[in-house]
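Encoded as structure tokens, the structure appears first; notes follow it.
Partial complex: the chains shown occupy the same locations as in the complete assembly.
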Amino acid sequence: MKLRNGYKIVFAGDSTTDADKRSTQDLLGNGYVRLIRNALTAFHPEMETFIVNSGISGNKSSDLLARWDADVSAHNPDIVFCMIGINDVWRHFDYLEDSSRWLSEDDYRANLKKMVEKSKGFYELVLLTPYYMESNRSDEMRLMTDRYSEIVRKTGAECKLHVIDTQARFDKYMKSRPGQSISWDRVHPGAVGSVLLADEILKFLES
Amino acid sequence: MKLRNGYKIVFAGDSTTDADKRSTQDLLGNGYVRLIRNALTAFHPEMETFIVNSGISGNKSSDLLARWDADVSAHNPDIVFCMIGINDVWRHFDYLEDSSRWLSEDDYRANLKKMVEKSKGFYELVLLTPYYMESNRSDEMRLMTDRYSEIVRKTGAECKLHVIDTQARFDKYMKSRPGQSISWDRVHPGAVGSVLLADEILKFLES
Amino acid sequence: MKLRNGYKIVFAGDSTTDADKRSTQDLLGNGYVRLIRNALTAFHPEMETFIVNSGISGNKSSDLLARWDADVSAHNPDIVFCMIGINDVWRHFDYLEDSSRWLSEDDYRANLKKMVEKSKGFYELVLLTPYYMESNRSDEMRLMTDRYSEIVRKTGAECKLHVIDTQARFDKYMKSRPGQSISWDRVHPGAVGSVLLADEILKFLES
Amino acid sequence: MKLRNGYKIVFAGDSTTDADKRSTQDLLGNGYVRLIRNALTAFHPEMETFIVNSGISGNKSSDLLARWDADVSAHNPDIVFCMIGINDVWRHFDYLEDSSRWLSEDDYRANLKKMVEKSKGFYELVLLTPYYMESNRSDEMRLMTDRYSEIVRKTGAECKLHVIDTQARFDKYMKSRPGQSISWDRVHPGAVGSVLLADEILKFLES
């Protein structure tokens, strides 16, 4: 099993990771990070593990990169899970920012590469694809998300990093129910989506 | 001009009409009904008109029908605008209700017909199609919404009622920007969608 | 697999089941019942199941029995999980009630029997033992809890009902960490204890 | 049409512009500026425009002048709408300030001139007259407001700036209803007055 006593795990990302962590006293948030923390304690009380939630709502890949040293590496982790990119995509569709601030696929690829470089030799980095809970694969925002996910997969392959395909897991769920049954905006994972994300990560940690 | 002094207008519908009306002292809500009220006063101060917001959040066509006598006809209106149906559709996708409570297209058509019958001879009824701010016309929920809109259009034609095609107006907007730029869930109209709805209705009233 | 489409599950009990359910809009509470709900939706989206949280904080076996018809049977369930008794025990130790209101082991056994009788022929009843997160088996309150758990086990055996031994699960956990690491009062399951309870119940449902 | 893609618009003024902007997350306030923002997005989604609300409650012309560089010019706008002066007038009547702090017509004219000079060559400046929702033209406060409006008109003519006569628009409204029907204090525009102001400005922008 990957997991071992004394293991330190950092989760880096955006609001799907953050999950309103500032409202929680232990700063773990109310999402998949907390589910993982509770499961590790319940199922492996014989091991002491350390968890840091380094997600910040609204972050794009450029925001995460800018704080990577202070918020990720500085924790001196054994392993880092990084799920970023959906806000790079989303801003093209919700117009929350001026178009001058949108990030291209090239920007995203470059940012991702820099995070990988910062990790090399210091800790294991696991990449998670972004996901969009839209089953229609010709939807414009799904198409763009798929292109960003492909960048994650390729970057993982090139750099020999493990990649968790979160989109695949949500696609499996969406064979039975629409993405709207999890989340109105199809991005924030809510209670059910967090179970899916935590399950994928726990399976990897316990493998 | 359709509008005349002493005119009484009722808006019947769901949350897109309701717009949190219980939080507002005059019970007009914070949506398109209020925009219409303000515009009528500002642009036609020489006329006294009366407006009732009869939208209730979460209503399906069956809920609106059940309260039609008390909440619509009882106001003795001159004209009624009715926009209903998106919740009939939505429940198939967000799983907020057990499947046993979902309404079919036949249910919807029958409910609509009964509202029309209750109006006949008493006041003018204007039907508004439901809408879904999804530009991909092969999206499952858009497809179902389109079928419900078609029921509205056919019912209007058969009964010789004026129909306002709200979907067409949103489709025009979506040529430039995605539906997500108006609303995360693509249903609640928000500030910008309310302007579009109010504009359509005002154009009809001032025609 | 036990679980099947359309399955209706009622959880009957005290505060460990209730988990502040009145503060939650869907009345599922914040404890193991919610974890089960989320897991069933996430892992079995192809099935529609129905869950009712019938726990009420502070209930002793007599309180639960008094409301069994209205709060359990009336839901017409397929299966009922019943975990009750820790308050029967606890009142002897925390003096929250006058001694005249304490329940004896005989009272407990009799109450349990009546619940079983009310269930026979209508729905499957699964009994869960109470538990006390105290590893010292000669502790007075643990001793009493163990006697009550034994009553559950015997009742289950006599009536051919499945029994989930929650104490055994917590005992396993307490081989690594003290009960206080889960809960200051060693009764309320908190985040970690709820994972253990949910896990036991899910294993049974998926078996 | 005046409006074009990438246009940046600043609204400078007092509380009629401010409209409690600090209570709104996007700092646009709840008045005519927001109505303009919503209308531009709804009716011109094909254009990206930028809007800044630089109104501050209680400002007199001297206050606005003092912050003009930082709050207006620093935004590097394409066009600026400036409506200021009613507080210069009002303080003579409500005694909120000592008489030593009242501003004369000469003060007002001088302040206005300096704002015009700061704008010249950098961005288009549109002047709006102040207004007082009092139909009686021999009312003391109306008389003073009219003199200040005349200063705006003359300054506009001398400097070849477009002037929007807000008083004229309110006078037209007051042919049908008294000013009190819009606002108890006859100054703050409220919901209906904001529609009138936004309509005047939109007509200019779309002309």
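To keep things simple, chains are lettered A, B, C and D as they appear, and every chain counts its residues starting from 1.
Throughout what follows, a residue touches a chain if its C-beta (ideal position, glycine included) is under 8 Å from a C-beta of that chain, and two chains touch if they have at least 3 such contacts.
These numbers were taken from a predicted model, which means no experiment stands behind them.
Q: Starting from the 4 chains in place, I would like the total count of identical chains in the complete complex.
A: Copies present in the complete complex number 8.
Going forward, only the chains that are shown with their structure count from here on.
Q: Hey, what chains does chain C share as contacts with chain D?
A: Joint contacts, listed by label: A, B.
Q: Interface check for copies chain A and chain B. Shared numbers divided by all numbers used: above half gives same, below half gives different; which is it?
A: The interface is built from the same residue numbers on each side, given that over half of them are used by both copies.
Q: In terms of CA centroid distance, which chain is the most far removed from chain D?
A: C
Q: Taking each chain's centre as its mean C-alpha position, how far apart are chain A and chain D in Å?
A: 47
Q: Taking each chain's centre as the mean position of its Cα atoms, how many Å separate chain A from chain B?
A: For chain A versus chain B, the centre distance works out to 39 Å.
Q: Quick one: chain B and chain D, Cα centre-to-centre, how many Å?
A: From the centre of chain B to the centre of chain D is 36 Å.
Q: Chain B: which residues touch two or more other chains?
A: Within chain B, residues 177, 181 contact more than one other chain.
Q: Work through the pairs of chains, note which ones touch, and then classify the graph as line, ring, star, complete or other.
A: Basically it's none of the tidy shapes, so other.
Q: Pull out all the chain pairs that touch, please.
A: Pairs of chains that touch one another: A-B, A-C, A-D, B-C, B-D.
Q: Would you mind writing out the residues of chain D in touch with chain A in their complex?
A: 48, 50
Q: Show which residues of chain A lie in contact with chain D when the two form their complex.
A: 98-99
Q: Tell me, which parts of chain A touch chain B in their complex?
A: Touch list, chain A to chain B: 90, 93-95, 135-136, 138-141, 177-178, 180-181, 184-185.
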